[in-house]
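Missing here is one protein chain; the remaining ones are kept as they sit in the complex.
Here is chain A:
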Amino acid sequence: MGMQGDFFQLLKEQGYQFGNPVAAAAGMEVPTATTILALKYRDGVLVAGDRRATAGNMVMYDRTDKVLEIDRYSVMAIAGVPATAYEMVRVLEHSFKYYRRTQLQELSFEGKLRAVSKLLKENVPAALAGTGAVVPVFAGYDHEQESAKIYFYDILGAEFEAVEYAVSGSGSPTIRGILHYVNTWGPQPLATLPEEQATIQALRLLSSAAEFDSATGGVNRELNLYPVVKLIKASGVQTIPDADLKRLHESEVLRGR
């Protein structure tokens, strides 16, 4: 009801349906062709994602934005069926705004997390049918605890807090191992990295994923295409400009120059 500031409920009262199961071809796999990662660094959380969208063996699009800002303090990185994922982001974006405007206070960080898992639960039939699975990573700044946090979900809506990092998508097995190695035995733990070092790590990790996973897009220097990298700090969400990514990629990711 409107008085409770629940936008999703309002939509449903108006006949809106989310996550309808559609019978899919038998044996269809959960399509999560992408790589997204979130890691804690010195000043907050860094979230990054490649930009490739695929359908089977075909590359559909190389400029997808999979790291989406929901409001000034939260970001959702998506792996899975883009149609469902974008719809989820739209519902969340409107839900958070509607709550703030009706209740005259921000929805708490806990409340935001609940909203994400509620949507995923609504989506279970579609996810199981194979036509709407989404495996998001949600990151945001928790004002009450004064820290940026990372949560990851399974397709059924279970929510897990990531202590140091979280990954999702088809390229994630590759970089999961690297993240563990770098974080444990690297020169310094990820959580102590300054902004630029964290960005370099993200670019290197995504390049590694692209190396071994055909569904993850790497850097395309000819077209000036770089991954999307966003930072979440107390001041809000900030996107690292392509020019900076280009500079870091050339000096810290490429070898032999």
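By definition in this document, a residue touches a chain if its C-beta (ideal position, glycine included) is under 8 Å from a C-beta of that chain, and two chains touch if they have at least 3 such contacts; residues count from 1.
Keep this in mind: contacts and distances are computed from a predicted model.
J.: Considering the UniProt annotation of the chain absent from this complex, which name among "Bacterioferritin", "FAD-binding protein", "Putative Proteasome, alpha subunit" or "3-isopropylmalate dehydratase small subunit" applies?
T.: In UniProt, the chain that is not shown appears as "Putative Proteasome, alpha subunit".
J.: Which listed residue, A:R42, A:K97, A:R176 or A:K246, touches the chain dropped from view?
T.: A:K97
J.: Using the touch definition up top, pick the residue from A:D50, A:E69 or A:E122 that touches the left-out chain.
T.: Looking across A:D50, A:E69 or A:E122, the contact with the absent chain belongs to A:E69.
J.: I need the residue numbers on chain A that touch the omitted chain, in ascending order.
T.: 2-3, 7, 10-11, 14, 69, 71-72, 90-91, 94, 97-98, 100-102, 104, 236
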